[in-house]
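What you see is part of a larger complex, with each chain still in position.
Naming follows writing order (A and B), and every chain is counted from residue 1.
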Amino acid sequence: MFLKNTWYVAGWSHEVTDQSLFSRTIIGVPVVMWRDAQGKVTALPDRCPHRGAPLSKGRLEEGALRCMYHGMMFNGQGACIHIPGQERIPPGADLPTFPVVERNKWLWIWMGEADKADPSLIPDTYWLDSPDWRYKPDYMRYNVDYLLIADNLLDFSHLPFVHEKTLGGSSDYANMRADVKRLSQGLRIERWHMDAPPAPFVKNLTNWTQNVDRWNMYDFVVPGVLLMDSGSAPAGSGAREGNRQGAVEFRSAQALTPETETSTHYFFSQAHNFALDDPSVTEKLHATLLAGFNEDWDMIHAQFHTLSLDPGFKMMPLNVDNALGNFRALMAKLISTEQTQLSRAA
Amino acid sequence: MFLKNTWYVAGWSHEVTDQSLFSRTIIGVPVVMWRDAQGKVTALPDRCPHRGAPLSKGRLEEGALRCMYHGMMFNGQGACIHIPGQERIPPGADLPTFPVVERNKWLWIWMGEADKADPSLIPDTYWLDSPDWRYKPDYMRYNVDYLLIADNLLDFSHLPFVHEKTLGGSSDYANMRADVKRLSQGLRIERWHMDAPPAPFVKNLTNWTQNVDRWNMYDFVVPGVLLMDSGSAPAGSGAREGNRQGAVEFRSAQALTPETETSTHYFFSQAHNFALDDPSVTEKLHATLLAGFNEDWDMIHAQFHTLSLDPGFKMMPLNVDNALGNFRALMAKLISTEQTQLSRAA
């Protein structure tokens, strides 16, 4: 069961072109997307109402989409505009459209009631489309329930264990308590390491030898979007009070979009605001990130397999699970509330 | 649920030899077949009554079939004639046989009540074994419910879309209404294009430049057999009235045999009655057919996957679906009637 009235990331802007049809299944619903001559993205169910053939195997004809099984044609508003062999367009031949907003290189899609699709609810990821930041966009697919990945992203205590040799983090990460605040649509997590040696990858990028003040601050919001401000500044330079002069900063944007009950799309990026003229810095940062995310992938799939051996297994909450327990409870409540509303409306 | 009291195509004659045991699962039942010294084909359940081992891993001994797990032996009538380690043949040790009729290079099998297996019910496919016709026999396997393929075979409106670049057909095919008649065991579909340019593949084979009268007439009968008379004749030569002089003619025989609820055997061929001394014509015709059937295979598997994402999806009938809707209704009625009879008999 998934939340419907929310914005999901459907893809990176560059994945949908005006040259071909793009198909992706989102919360169990196959979706076909394409870009018209003006660049606007349309999203329809990737399933012809006639006999269920995928429209993504179809053909664009002057902005309209023709099913290449029997030739039904739909315009960008989902209206059926041609049926071979008959004049009459019967009721039920039209398709719904899914509202899509393209913002800062992400395509956001609304799978629920279209009239509730308020673009102002979309989280701000300005750095994904700003000359002040550079990053390499990426994607991976998980064959697990998305909540297991959300757990992982809400839990920095796994860093010194899963990522011992990559993203690492001293064992401080596991022992120190992050500051967790509830937001209406998620959680805000903040950690500061004051006056400590720079992390290896920061040292590597900056040649700093002095101590730094280092921070990780992120929001993790419904339905599974992580937005992080992290970085390091010379110790005592006042980063915690807001002075970012002389700091190296990162912005991470990550989004989980359930594909099915047991598979998940994962979009991710890590932007930097320094060395903007040196693409190798972007590459290095991305390679470090990817190495770590592959470790998560391995661990979470192993966990999923182990859980599958005993469907009755109950997880045991620890102190470090405060954030993820909160997020699971929030999602469960939102889904339950929505289901009640939908069944009343029906 | 499948129809039992009907003739299914179990294979091409050449698939079953006297050299080895041949196994094929038909409507969910594993069947082992072999040919005796006189050439007669026997078909038994491919499952030893003892412990369920497949008899097709067994051995022929002077016309009898020995299970190579524990040595039980069955004659061509299914009677158990030897059990190692005991004299007595207990009740229940005999196997039923499935009636098989070999006719015109097809092996027809009856999976239901043997006393109802009337060979006169087998459709006529004389051109599969006639010196006046040549063809190349072929087979492919689908991982879908057989009804999705029956839909496809009853629906010529998909030709200009799925087969745009192969079997093609102008968009006329989709727009023009075929003449559909109900038969007691299926449907008869007839289309005539009078005084039109020859189809590319016909032009290619004949070097004709003049217009032709072109026809497709086929019966599609229970449980999934397509028998087609098609061809082209010089325009005005009277083909529609029955004069086939100067015509190029084709005969197609195609059969769907369910393997399981989600997989299907598909036997097919396209015979021609001209250029009988030129094997390259047979090869070319077959290559064209196969290219088109591979396109169907791709589309129908894609459709099957899309349907699997929403088991509640209801297909929307269009005018062009007249024939296939009729056939589905006929199959449903025959199966339901048979089930009632079988449960009364039980």
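Convention: a contact is a pair of C-beta atoms (placed from the backbone, for glycine too) under 8 Å apart; a residue touches a chain by one contact, two chains touch by 3 or more.
Because the structure is a prediction, the values reported are computed rather than measured.
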**Item:** Complete-assembly copy number [criterion: all chains share one sequence; 2 shown]
**Value:** 3
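Note that in this section only the chains that are shown with their structure count from here on.
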**Prompt:** Taking each chain's centre as the mean of its CA atoms, how far is subunit A from subunit B in angstrom?
**Reply:** 49
**Message:** Per the contact definition, I'd like the list of subunit B residues that touch subunit A in the complex.
**Reply:** 151, 155, 157-158, 160-162, 164, 171, 174-177, 298-299, 302-303, 305-307, 309-310, 313, 315-316, 318-320
**Message:** Which residues of subunit A touch subunit B once you look at their complex with the stated criterion?
**Reply:** 25, 28-30, 46-47, 49-54, 57, 66-72, 83-86, 90, 92-93, 260
